[in-house]
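Every protein chain of the complex appears in place save one, which is left out.
The letters A, B and C name the chains in turn, as written, and every chain counts its residues from 1.
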Amino acid sequence: MSAEAKNPYIPYPVTIEDITIENDARDLKTFKLVFEKPEHKKAFSYLPGQFAEVSVLGMGESPFGIASSPTEEDYLLFTVKLTGTVTQELHNSEPGRKIGVRGPLGNTFPWDRMEGKNILIVSGGFAFTTLRSSIVYMLDKKNRDRFGKITALYGARSPGELMYKEALKEWQEDSGIDLTLTVDREPEVPWDGKVGLVPNVLRELKPSADNTLALVCGPPIMIRFTIPALQELGFTEENIILSLENRMKCGIGKCGRCNVGSKYVCIDGPVFTFAELEELPAEY
Amino acid sequence: MKDGVISKQDFPQFLNHLKKNAKVFAPVVTNGEAGFKEWSEEDSVEFSYSNLKLSPKGLFFPQTETILSFDAGSVEEVPSHEEKMVVFGSRPCDSRALTFLDKIFSEENKGYNDPYYMNRRENAVMISLACSDPCRTCFCSSLGSGPADEAGSDIVCFDLGDKLYLKAVTEKGELTIKDAGKVLSPGDESVRKDAEKQTAEALESMNNLEADLPSVKKNMDDSFDDPVWDRLTRNCIGCGACTYLCPTCYCFDISDEERMYKGKRIRTWDSCQYASFTKHASGHNPRKNKKERLRQRFMHKLSYTVENQGEVFCVGCGRCITQCPVNIDIREIITTFAEK
Amino acid sequence: MDSKAVGNEIQKIAGELFRDDKIDVFIGFERATVPLKSRPCFIGKDEDGRIENLVWDSFCTNNLAAFLQKYFENEPNRRKKREKPYPRIGVSVKGCDTRSVVALVKERQVIRENVVLVGIPCQGMIDRRKVQEKVGTAEIVSHRETDDGTLEITTTDGKTRTFKKEEIMQSACIDCRYPMPEGTDFLLEGEAKEPGDGGYGQIEAFEKKPLEERWAYFEKEMSKCIRCNACRQACPTCWCKECFADHTDLKWIGVGNHISDAMIFQIIRVFHQAGRCVECDACYNACPMGIDLRFLTKKIVKDVDELFQYVPDFDVESTPPLATFSEQDKDTFITDPEKG
Partner (left out) sequence: MENTENWEPKIVAFLCNWCSYAGADLAGVSRLQYGPNVRIIRVPCSARINPQFVIKALQNGADGVLVSGCHPGDCHYISGNLVARRKFALTKKLLEYIGIEPERVQFSWVSASEGGRFAALMNRVIDDVKRVGPAKKLVKEL
């Protein structure tokens, strides 16, 4: 790359190395991407919470939270739900296909603030992506000591809809994290996790709010009921961390569509504290 | 040389001189409508407009432009726009609008430089034509500007009837005038006075909104959920005419056009007035109704950009007022919130 | 009745409708902030003070039927989804607005029982562009209409000029065959203008021009398009919940201002108006770029009439032409390889 400023609209070429089907409905797939050029890999330096524009030439670009952790140095992971044209094209792809990635974009989870704190992770459905990134990052040997107790609650409609099944299994055996899984209804398959909606299970688990930051990602309905539950447990508005999604195009604060009030989700976010969101209109 | 004078008759010589080193754009009548066009000797420059229907925004931020092309998976960047350009006849308000777009597209906006827009800007000389006869729908003077505002211009030109007075306001402008020394005669006290007088008269003729912009912003911020927005937005039909004619609206879309694995990624103007602008792939839309969308347009201009860029993103050109099919008048919006 | 009396009558009826709890909102016209325009005006239940804003003059050009459909969201398919009943709407209508309401009722986009139509015998509306054309470049600052059918305008240079209404009437109104509303709930007293002949002579003349000349004209007009969608949004019978041009999963046309996309958008838009278009020229009036859309809309109306003997008039019972067929429809356009 030349010394002059990079054109922020040009994606880095990457290759799809592997594709994992994440759920029974088969509408969630994780794409493992590797950079074609080492200098691009180096330039793409990120922290959990950030996102990137995944680019399929001819179809367009879509923003996705980065599901891999910076500690997984050789590749990027994106978990993609089948919804529109770009995701359709991705889902129809085979490993080996060349696509593009533009980023990293947006802010990160507040890693400075999280240093030395207990971390509570609450998530539902396929919004778990950047939280997977965060867990992997925190559990890495180099980083584990920087954080206190790590507690995670992850729910989905049914066991088959829980993503990253291999990783979940590992974490359940890892003493560095206390992971609880829950499903909405009593499943027909053997299940040793909880049964119940995330906010209810959260109330049951009663994690301590003491010296703790809560990272919450999930569908709007889950968020709406989880926040009161967290507040009951003593979490302040500043200590509840959320990640927003809005329609995006440029990802660099120019195209003007992802704003919530005066804040742009792509540049000022996607990570906001609940306190910050309370100041903004509910246009998300 | 900081200023110069040329008779209207000889004016094409000046443009011809500029044309040696740059593409020259000037208002020319085509299809019965004056608009910016690449000037050639056969064209006569139009001076009789108050405001052109389309501002020169599109010369720097075209309605459709290619940002990259691709063929069978390999990406090719668009060569950077290094061509020299001179724009003559932009109204001062439209030139000032470019300084706002600069704040969006330049690196100062969170560190991302938009090379397409910025390269064109850096290679352009703006010669604005000061207003002697502002429209009744013009209200630049209520927005801290005026009929001979220098912001965004390199040279301000005054139409003094049979002659034109050119006044450099940037170094680039000075160089341009110096370089054209052969075809220009130097300015003197009398033309300077005439220009000043013309501007003062033009300013005098303008209506002032008498709105305190900081309190407009504050009142808007406080009234986000106020039912007044229902009243102000009821007759909106949801077209994008206001946004596309606006010299400060910059929102855009990025999409791919492809045929047999070959194609390009294009950037096109987009409008916050369209439902599809913010609609998620899931179908959820944070700004579902026209009330929310029109509120977004006005709050973006009068509040959000004040916070983020330190400017009210309206230059008072009045295009949205004259062209709105249902006469939604931004002046009424401003005064509504000024009084609140 | 002079226009002031018409205005008073509208105010009186609207007031009574509110008083008798017959309507929740009334849509009429009020003065605009610019000359040669009146604008749609909405009056809610608790806004009786604003009833006196309602006016009638020769600038009530918008087709108010365009505002009705959005009140009947979820009609006809998901009616049960609604929590509250549909509002009852009073609206002042000219002949063209009435016919658009009928077209919408037929297609179940408007519930007839929920609208109270206040019919106004239409004297024809004035085309502000025709006035401006006659005035030249001078800016019109005010206008005054007299009851003997003249318009007096004042320009910035202080001059006044008067025009006979016939000279500056909208082409749509000159051609209009249905100036007198029918089937309305109220009908104001008074005479409508003489019905026109439809003006299809212009279309026939265009049809006779050489192919390349027709294409050149179409191309010239569409080259002005900025894709602002004002034509679509202003049209009362462009009621698709999602326009084909906005489809993202199946991209019919590009979003930029490539002329091919602009052309295709307009061809399809006009085609979708077959059997619906009442030639009110709302699209033409809304277009900020002044594109001649009349030559397209009138063509589709003419063809529908000639081929299927259908005119979207005041008849609520007749079936829209593309929702039905006749075995007698002509096969003359069919290529028959066995014939020469």
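Some notes on this structure:
As a working rule, contacts are C-beta pairs under 8 Å (C-beta built on N, C-alpha and C of every residue); 3 or more make two chains touch, one makes a residue touch a chain.
Note that this is a predicted model, so its numbers are computed, not measured.
The chain that is not displayed touches the following shown chains in the complete assembly: B, C. Only one residue in the set C:L151, C:A192, C:C228 or C:V304 touches the chain that does not appear here, and it is C:V304.
Here one chain is not drawn; of C:G7, C:G119, C:G198 or C:G254, the residue touching it is C:G254.
Against the chain not shown here, chain C presents residues 206-207, 211-219, 244, 252-254, 258, 260-261, 263-264, 267-268, 270-271, 274, 296, 299-300, 303-304, 307-308, 321-322, 324-327, 329-331, 333-338.
Listed by residue number, the positions of chain B touching the unshown chain are 257-259, 262-264.
Here, only the chains that are shown with their structure count from here on.
Between A-B and A-C, more C-beta contact pairs join the chains of A-B.
With centres taken as mean C-alpha coordinates, the chain found closest to the middle of all protein C-alpha atoms is B. Averaged Cα coordinates give chain B a centre that lies 32 Å from the centre of chain C. One finds 50 Å separating the Cα centroids of chain A and chain C. Annotation for chain B: residues touching 2 or more other chains are 253, 255, 270. Looking at chain C, residues 248, 251 sit in touch with two or more other chains. Against chain B, the residues of chain C that register as touching in their complex are 32-34, 37, 39-42, 62, 66-67, 137, 139, 141, 156, 220, 223-224, 226-230, 232-234, 246, 248, 251, 254-258, 285-286, 288-290. Residue ranges on chain B touching chain A, taken from their complex, read 67-68, 70, 73, 75, 77, 104-105, 107, 109-110, 112-115, 224-225, 250-256, 258, 261, 263, 265, 267, 270, 272, 277-282, 284, 286-287, 292, 296, 299-300, 303-304, 307-308. Considering their complex, residues 31, 33, 48-50, 53-54, 63-64, 133, 135-137, 231, 234-235, 237-241, 243-245, 253, 255, 257, 266, 268-271, 274-276, 321-323, 325-327, 329, 331-332 of chain B touch chain C.
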